[in-house]
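For this view, one protein chain was removed and the others were kept in their places.
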Amino acid sequence: MNRKSAIVKVFTRKLFPFILLYGCYLISHGHLSPGGGFQGGVIFGSALILLGLVEGVALAEKRFKEDFLSLAKNIGMLIFILVGFTGMILGYSFLSDFLPQGEVGTVPGAGLILFLNLTIGFMVGTGIAVIFYRMVRHGS
Amino acid sequence: MNRIVAVIVLLILAFFLFSAVRLDYGHPRQGLSEYFIAYGVAQTGALNTVTSIYLNYRVYDTLGEATVFFAAALGVFMLLRKEGEEK
Partner (left out) sequence: MINGINIGIVVVLVGIYGLLTKRNIIKMIMSLCIMNSGVILFFISIGYVFGGQAAIFEDSSSLMVDPLPQAVMLTAIVIGLGVTALALALAIKIYDEYKTLDTNKLLEK
C-alpha cells in the first residue's frame, strides 16, 4: 500500500456514501425487488473493505473501530433472536409474523420481513468487515 | 500414481452420479413451489417470492444460517490477533 494514487483516493472518498446508500436500498427493498438482507449486507461490507484497501487499514480502523464492528455484529444477531421471542410473548410461534400487513408493494407492507432483512444486513455487513480487517491486520 | 487413482475414483463417482440424476431440464414442476407462487404474496405481503420463502416460510433455515455465519465471523475474530495483542 505504498503507491497511493490521488485519483483512487478521491473517488473512493466520494463514492463511499453512495455505496452505503445502495446497500441500504438493497436491504430495505429486499421484499419488492431483487436483493435482500445478505446481498445488501455484502455491498455494505464491500464499502468498508474498499475504504480499508484504499486508505490503508490503519486509517480506516480509526473511523470504524474493529471492536465496534464486532459489537454491531453481535447486536445484530441478538436482535434477530429477540425479534423471534417478541412474537412468542405476543402469542404467536417463534419467529412468526406478528406485525400487521400493510399495502402490498410498499416498503412497510411485508410485516416482519423488513425487520429481519435489516438485522441480517446489519450483521452480514459488519461481519464481513470484521473478517477482512482481522485477516489484513494479522501479523502486520 | 495418485492422480490415476483419483481419476478412477472420479470416473466411478461420475457414473453413479449421472445415472442417479435423471431430471428433465427446464420443465415446470408441480408441488410446493406452485403453492408458494400462488399464495406467497397474499400470505406474506412480499412481492419477491424468494424473500417470502427465505424469511417467512423457511425462516428457521435463515436463523441457522445466521448462526453459522455469526460463528464463522466470531471464529475468525478469535483466531487471528494483531501483533501487539497477547494470545
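Chains here go by letter, A and B, matching the order in which they are written, and residues are numbered from 1 within each.
Here, a contact is a pair of C-beta atoms (placed from the backbone, for glycine too) under 8 Å apart; a residue touches a chain by one contact, two chains touch by 3 or more.
These figures come from a predicted structure and were not determined experimentally.
J.: Please identify, in ascending order, the residues of chain A that touch the omitted chain?
T.: Residue positions of chain A that touch the missing chain: 33-34, 36, 38, 124, 131, 134-135, 138-139.
J.: Which residues does chain B use to touch the chain missing from this display?
T.: Within chain B, the residues touching the omitted chain are 2-3, 5-7, 9-10, 13-14, 17-18, 21, 23, 25-29, 32-33, 36-37, 40-41, 47-50, 53-54, 58, 61-62, 64-65, 68-69, 71-73, 75-76, 79-80.
FYI, only the chains that are shown with their structure count from here on.
J.: Between chain A and chain B, what is the separation of their C-alpha centroids in Å?
T.: Centre-to-centre distance between chain A and chain B: 21 Å.
J.: Under the touch definition given earlier, write down the residues of chain A that touch chain B in their complex.
T.: Residues 30-37, 70, 73-74, 77, 80-81, 84, 95, 97, 101-102, 104-105, 109-113, 116-117, 120, 123-124, 127-128, 130-131, 134-135, 137-140.
J.: Over in the complex, which chain B residues touch chain A? Could you list them?
T.: 41, 44-48, 50-52, 54-56, 59-60, 62-63, 66-67, 69-70, 72-73, 76-77, 80-83
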